[in-house]
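Of the protein chains in this complex, one is absent; all others appear in place.
The chains carry the letters A, B and C, assigned in the order they are written, with residues numbered from 1 in each.
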Amino acid sequence: MDGVERAVRRITGNDRFARMAGVKIEEVRPGYARVSMKVEEKHLNSVDITHGGAVFTVADTAFALASNSHGQVALALNMSINFLKATGLDSTLTAEATEDKLTNRTGLYRITVKDETGDLVSVAEGLVYRKKDKI
Amino acid sequence: MDGVERAVRRITGNDRFARMAGVKIEEVRPGYARVSMKVEEKHLNSVDITHGGAVFTVADTAFALASNSHGQVALALNMSINFLKATGLDSTLTAEATEDKLTNRTGLYRITVKDETGDLVSVAEGLVYRKKDKI
Amino acid sequence: MDGVERAVRRITGNDRFARMAGVKIEEVRPGYARVSMKVEEKHLNSVDITHGGAVFTVADTAFALASNSHGQVALALNMSINFLKATGLDSTLTAEATEDKLTNRTGLYRITVKDETGDLVSVAEGLVYRKKDKI
Partner (left out) sequence: MDGVERAVRRITGNDRFARMAGVKIEEVRPGYARVSMKVEEKHLNSVDITHGGAVFTVADTAFALASNSHGQVALALNMSINFLKATGLDSTLTAEATEDKLTNRTGLYRITVKDETGDLVSVAEGLVYRKKDKI
């Protein structure tokens, strides 16, 4: 089993919060991940738009998969997220994380969230600390 | 009904995502909000610590309440969140949002998340755009 | 004179700080700007690497040009900047700002700073508020 498989198992094997949120893995490669989430009733806030916490959760899952994909444990330190477009019921959000930079101790990732029309919903930069532990 | 009451109703009246996450309002005043969340099984990720998305959700709810508390609609533009301490089952997270600055068009909020021992779990800064619309 | 020319004049016409820092405009188009800075003795900190303030200044100048390039006054609200590589004397830093999203009232920009070898020195996301005033 390679680093990518171990990362996928580590991050999503028993992730109860992502499961509750309905996040689905689409693709994981070293330094890259893509996940999706269909917006349902449960993701909505009081004004019937997708909750910021739901948008963050789909972005965070892509970030965790990409940053752990090298088979070394990565812990999130910071995420700066920008909210660009409101979405609602029946939208499909796709989050994609790509690696800006990887060093022995840190990794920086750009995460975009788009809706089914390809419009940007959110843009984030996430920074991890990489432990010495293998996954 | 004053701005605070209208904000509470607007933000939490029918917030299905925050309800699913189990976020509880503790206090709301103009420019301030405090909410809490008991960490349950459903908030955990695969390594049995509270999911980043759950920590974000409790922080975001405090942020939304504080920034809408003046009775004018506030939309989140950016949130920069730092993760400082891992928590797990049966922790209680308390998020507190205070106002750094309020202008006609923008508001900046500091949000801290602490566990039941008073340790910092997360520190965030959130920026909103304030629409002309009253809540 | 179009919006780009007016933006260039507004941002750099009499910018004493950017001039002191030695920032040079390379290219400006609507939603885009590229500037450069040769690292000299004056840009160094005590351990002989380019000062964070100098890296920020070159990034900020690209950001200001790109965000004002539509001929409408843009004011910086937030910049989240990540430092990825240390540079030193005689490096040439090139900052490039591209537009993630533009709305009537806000604009989001990604700014990369690279050295003369093409390595990433810094990655930033900058958010502006767009006033109604034309430049």
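Going forward, a residue touches a chain if its C-beta (ideal position, glycine included) is under 8 Å from a C-beta of that chain, and two chains touch if they have at least 3 such contacts.
These numbers were taken from a predicted model, which means no experiment stands behind them.
Peer 1: Among B:5, B:41 or B:100, which residue is in touch with the absent chain?
Peer 2: B:100
Peer 1: For chain B, which residues lie in contact with the unshown chain of the complex?
Peer 2: The list for chain B reads 80, 82, 84-85, 100-101, 108, 110, 120, 123, 125, 127.
Peer 1: Applying the definition given at the start, please give the residues of chain A touching the unseen chain.
Peer 2: Touching the missing chain: residues 77-78, 80, 105-106, 127, 129.
Peer 1: By the contact criterion defined above, which parts of chain C meet the unshown chain? Give residue numbers in ascending order.
Peer 2: On the side of chain C, residues 9-18, 20-21, 41-47, 51-54, 56-57, 60-61, 64, 75-83 touch the unshown chain.
In the analysis below, only the chains that are shown with their structure count from here on.
Peer 1: From the centre of chain C, which chain's CA centre is farthest?
Peer 2: Centre of mass proxy via C-alpha means gives B as farthest from chain C.
Peer 1: Using the average of all C-alpha atoms in each chain as its centre, how far is it in Å between chain A and chain C?
Peer 2: Chain centroid spacing, chain A to chain C, equals 28 Å.
Peer 1: Roughly how far is chain A from chain B, going centre to centre by Cα mean, in whole Å?
Peer 2: 20
Peer 1: In whole angstrom, what separates the CA-based centres of chain B and chain C?
Peer 2: The answer is 32 Å.
Peer 1: Spell out, as numbers or ranges, the residues of chain B touching 2 or more other chains.
Peer 2: 77-78, 80
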